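Only a single protein chain was left out; the remaining protein chains are all shown in position.
As written, the chain order gives the labels A, B and C, with residue 1 at the start of each chain.
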Amino acid sequence: MSLTNYLVLSTLLFTIGTMAVLLRRNGIIVFMGVELMLNATNLALVTFSRMHGNLDGQVFAFFVMVVAAAEVVIGLAIIVAIFRTRRSASVDDVNLLRN
Amino acid sequence: MTNPYVPILILGGVALVLALGGLGASAIIGPKRYNRAKLDAYECGIEPTPHAVGGGRFPIKYYLVAMTFIVFDIEVVFLYQWAVNFSELALFGFVATMLFLVVITVPYLYEWRRGGFEWA
Amino acid sequence: MSVHTLTAARLPFADLAVPVAPSGPWQESAWLLVAVPLVSAAVLLLAGRRSDRWGHWLGVAASAASFVIGALILVSLLQAPVGERVVEVDLFDWISAGQLTLAAGLRLDPLSLTFVMLVTFVGSLIHVYSVAYMDADVDRRRFFAYLNLFVAAMLLLVLADSFVLLFMGWEGVGLASYLLIGFWNHRTEYAVAAKKAFIANRVGDLGLLIAMMAMFATVGALDFTSVFGAVGSMDTSTATIIGLALLLAACGKSAQFPLQSWLGDAMAGPTPVSALIHAATMVTAGVYLVVRSAPIYEAAPDAQLAVVVVGAITLLFGAIVGCAKDDIKKALAASTMSQIGYMMLAAGLGPVGYAFAIFHLVTHGFFKAGMFLGAGSVMHGMNDQVDMRRFGGLARYMKITWVTFGLGWLAIIGVPPFSGFFSKDKIIEAAFMPVAGAEWRAWLFGSVVLIGAGLTAFYMSRLFFMTFHGEKRWTTAAEGAEQHPHESPRLMTWPMVVLAVGSVALGGLLSIGGVFTTWLEPVVGHTEHADPVLPIPVIMASTLVLVLLGAFLAWRQYAASTVPQVAPAGSALTRAARRDLYQDEVNDAVLVGPGAYLTRSLVYGDRQVVDGAVVGVAHVTVGIAERVRKLQNGYVRSYAATMLAGAVVLLVVVLVTRI
Partner (left out) sequence: MSYAAPHIGWLQIAPLAIVLGTGLVGVLVEAFVPRRARRTTQLVLVFAALVAALLLIVAQWRDTMASGGVSLFGGSYLLDGPALAIQGTLVVLSILAVAVFADRTSVGQDAFAPAAAAVPGSDYEELARRKGLEQTEVYPLAMFGLGGMLLIVAAGDLLTLFVALEALSMPLYVLTGLARRRRLLSQEASLKYLLLGSFASALLLFGAALLYGFSGSLHLGEIAAATGTIAGLEGLLLGGMTLLLIGLFFKVGAVPFHAWTPDVYVGAPTPVTGFMAATTKIAAFGAMVRVVYVVGPSLQWDLEPMLWTVAILTMVVGTVVALVQTDVKRMLAYSSIAHAGFVLVGVLAFSTEGIASVLFYLVVYGLATIGAFAVVTLVRQTRTGAEGTVILGEATHLAQWAGLGRRSPWLAGALSLFLLSFAGIPLTAGFAGKFTVFTAAADGGAVPLVVVGVIASAAAVFFYVRLIVLMYFTPEREEEGEEGVTVVTSSGFTTVVIAVAAIGTVLLGVLPGPLLELLGQAVKFLP
């Protein structure tokens, strides 16, 4: 089956991730949305890598995983800190800073 | 692939429609019944807010577990590549990987010294 | 070293000297003129209290040093043949980007050097005077730092070879003057005065900025040589716009109508400041600007007429106000205003007037500075009393002050053979010069300057008699401090003496064989004298008659008869004059009010006030700003939505071109 399907899938996943960022209220879910976007991109990278028959894309994908993991670590730490302060992980509760 | 940029435009369109439509829809039709469970952070299923232990200093053990896990998890991602063509990468690969291991070890030491492993 | 050529503007500037490269070490080192006082100012400010003991002498030395350098340059320039008396010293290329280059350079020519001499000489004298005058002040060092700063900025202003550099000096003198007016800013009304001067000057600066933009837009350069060179090819309307904008700038700086009101309040500053900045030098910068921009005005007759009109109005305005003021310094300020009106008027008359405008400017610099120092000395002896109605009969108690002041008085009212006579009489003659196609001008402006001369005689004599003659009206012990007038220390009297000598002899010396006018010719061009509409003897005679009349009236009212210690109600005109003909009321409405609004709005960001302050545009802008601000609602998700929307839009923008 055509590689294009993979691309379409990855695009859809990416969009879903975006939607999660835009629509979910819970900070951690929002963050999962971002991770989903990253992994959707990984899929695209691997597909392209296959398409072009070189490994750059796959290597890139590995690095993305690493970066994503690191991001998760920092993200969780920050979200938990906030959660401990405010007793809620809703991203809509944090809007003291505005205008 | 004909008009390969069409998917991108589609993505754009879909994203825009979903973004605005979704926001709008959830604002209009979405039930506004929040409860603790919904707003709770996910902390490996445990009760997320114990009473402030040590006067407000909260146990971040679970996150330490997560981080420690990641430290080794990531290590594998690269070690695996190195392992499969160990012979071809030769000295350069060896040195590079050792360097990488050292770098990975530093936060591990930090965590250890700061009592990250003193669970229970 | 670049050599510039002047493409001929219209006559009489075709015969202007072409700028040449400097010759001789002194011309090369002209930058020292500015650098020395500037460095000294920096030292004084940075060294702080440590330099309190010797600081003031450093200040004096710096100013004197510039004078010496200036003198040496002057000599070297006098040795040069007339054709090479316009020298351009390129300092450095300031910014060069693409084709465009901003270069910083100095222009040494008769005009600028005249100013250099005036500023540094009078300046040095006043530095010396201040050593004694500010003796009691704990901040004397800071005072001298500001004085030096002023000297440096003023020299930069007159030496600049481009409007950009001139603008820097322009701002510099403004800053220094602001700092010095507000020097005693612990007293609120002084701080207010400083702020007033600040606002008026900003309005003026606006004019200069507009002019510079217009020049840059049309000529594409801002250095004198290219701008004046391009005037010939400039259409009249552009030249007129530039001319009027420059006039606005001149009005702000030189306290000309309608921006004159700040000068009176500026007297809040220490008297030496009033003498140096608000009488001798800074306030005359406007005249310098007009004369320097002569080619532009030659190309714009309407702008020129505007200059004359402004000069005429201010001339009478200042004179009338001067007749009513009882505060000695404010009276002197009014007279300064009026005298600068004379210079403006002369500068507006075109080639016949330029030289005389500068001539009067120089002599005025001497006798007015002298009289201000005299006033300072009187205040020094009378515990800072400034109300002339509480002076009287001081002649016997402070002889030197009396004599020097008297000489200055004779000079300003234009009694031969004192300096003022030569300079002012020439202006009066020039005012009577017929203008082709508009004879009314000669008559109108001629009579204005004549009346002005009479008024000058009246109010200056009034001032002189009220202060030094008549019976004593000093404050008695009953009213507070009893007065024990006494002569001031040598450090103060000597500068007065020197200046007095100047006010006696300078005019005569410089007009022997028109030496001064010929000296200026490389800059202002040479003109054959036409005959005024009245024969010169008649003009002279009528002038003298008016002057004597004015002086006599003043004598009868203020020396021969008793002067009430409290100002009588007086006529409507008197009352109006006492209040500067209600200029403040007008300006409060026009300038200060919005200014105050502005400041307040700035503090509390009150929307209404912001709108009120910057009417019109601001309204829309703030409206938009508020809308955009609404978007900044603090919700992460809506930020993300904005970003995504932006991304989509950009993607469409990019891809739409390919579909």
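Criterion: a residue touches a chain if its C-beta (ideal position, glycine included) is under 8 Å from a C-beta of that chain, and two chains touch if they have at least 3 such contacts.
On a predicted model such as this, the values are computed, not experimentally measured, just so you know.
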Which displayed chains the unshown chain touches: A, B, C
Residue among C:A438, C:A530, C:V545 or C:V628 touching the omitted chain: C:V628
Contacts of chain A with the absent chain, listed as residue ranges: 7, 14, 17, 21, 27, 30-31, 34, 37-38, 40-41, 44-45, 47-49, 51-52, 54, 56-57, 59-60, 63-64, 67, 70-71, 74-75, 77-79, 81-82, 84-86, 91, 94-98
Residue numbers in chain C that touch the chain omitted from display: 92-100, 102, 164, 167-168, 195, 198, 598-599, 602-605, 607, 610, 614, 618, 621-622, 624-626, 628-629, 631-632, 634, 636, 639-640, 642-643, 645-647, 649-651, 653-655, 657-658
Contact footprint on chain B, counting only the chain that is left out: 1, 3-6, 8-9, 52, 54-58, 60, 85, 88-93, 103, 106-107, 109-110, 112-114
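Everything that follows uses one rule, which is that only the chains that are shown with their structure count from here on.
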Whole-Å gap between the CA centroids of chain A and chain C: 68
Inter-chain centre distance, chain B versus chain C - centres from mean C-alpha coordinates, in Å: 70
Mean-CA-position distance for chain B and chain A (Å): 9
Where chain B touches two or more other chains, by residue: 8, 15, 19, 23
Multi-chain contact sites of chain C, meaning residues that touch two or more partners: 637, 641, 644
Touch list for chain A against partner chain C, complex: 18, 21-23, 25, 30, 91-92, 94-99
In the complex, chain B residues that touch chain A: 1, 7-8, 10-11, 14-15, 18-19, 22-23, 26, 38-43, 48-49, 58, 60, 63, 66-67, 70, 73-74, 77-78, 81
Chain A residues within the chain B interface of the complex: 4, 7-8, 11, 14-15, 18-19, 22-23, 25-28, 62, 65-66, 69-70, 72-73, 76-77, 79-80, 83-84, 87-90
